[in-house]
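Here the complex is missing one protein chain, while the rest keep their positions.
This part shows subunit A:
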Amino acid sequence: MITALELGLIYAIVALGVYLTFRILNFPDLTVDGSFTSGAATAAILIVNEVNPFLATAAAFVVGALAGLITGLLHTKGNINGLLAGILTMIGLYSINLRIMGGANIPLLGEDTVITALRQIAGTGWTSVLVLVAVALVFKLILDWFLHTDAGLALQATGDNEQMIRSFAVSTDRMKIMGLMLSNGLVGLAGAVVAQHQGFADIGMGIGLILVGLASVIVGQAIFGTRVVIQATLAVVLGAVIYRLAIQFALNAGLNPNDMKLMSALLVIAALLLPQWKGFRKIASWRKGRSALDAAAEATLTSDAKLPAKKVG
């Protein structure tokens, strides 16, 4: 239970990143599958080389942001479809991540990590959960604040009405690149923390991550609403925790870990289908819902389709 809560709170950072692209920019970004592992790989290799773990985690943010930059450039300057640009970066990162790690796996046992630092001050009980709650809320608040700055409003408008914001002298290309960098930076950072939490970085740890992010965003927002940004980001954080608890529940019920990807997919499908029924429908159509939901369905499909292929590779 405590582990599930801790993981949920760490994955909340992933969910905030996915929220930024998927909801704010209206851009289903598959780069995250790669940038998550990149962040983990970067932090892991730095930590085993005796770099301060907090510094290593910050470096993971930078590497993640670079991955976002590549997708952004491919999409805006290269006119490549957003989904495809994300997939291209993600696939390319697979090789890069192997290069960074010099292998498929880096164990972090016995190393000083941000998690060992957490254990020193807060142990393994509820105190550590509270610390992570605070950390997740700090990220949420920073994102809330950013989205209400001049730059953040321009970013929101870019996802909302490109023609309009361009007519107010904003480069939508630059905004999209910025959003993708920020999003993948957060995801990379979360990857670094997850690696330190589980005690190793692994080449396969990012597979299906987009689904985890989407599930958190969609489940959270279906339950807690999206009326204003502050509420939406809180919903996303809570969604990540609920998702992790649901997975834990499924594991306790006797499903084995290999079934989890299917569970994730079913959870997202349920969260996408349920709102189409009855009273849900009116609310859903009010949010710019339709197109975003379709994109989600598309992203879900693509993400699923690529799973077997990647496992073989």
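Operating definition for what follows: a residue touches a chain if its C-beta (ideal position, glycine included) is under 8 Å from a C-beta of that chain, and two chains touch if they have at least 3 such contacts; residues count from 1.
In the analysis below, contacts and distances are computed from a predicted model.
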| item | value |
| --- | --- |
| Which of "Outer membrane receptor for ferrienterochelin and colicins", "Sulfate adenylyltransferase subunit 2", "ATP-binding cassette domain-containing protein" or "Aspartyl/glutamyl-tRNA(Asn/Gln) amidotransferase subunit C" matches, in UniProt, the chain that is not displayed | "ATP-binding cassette domain-containing protein" |
| Selected from A:164, A:223 or A:262 as touching the chain missing from the view | A:164 |
| Which of A:8, A:86, A:152 or A:239 contacts the chain that the document leaves out | A:152 |
| Subunit A, residues in touch with the chain not shown (by the definition above) | 146, 148-154, 156-157, 160-161, 163-172, 287-288 |
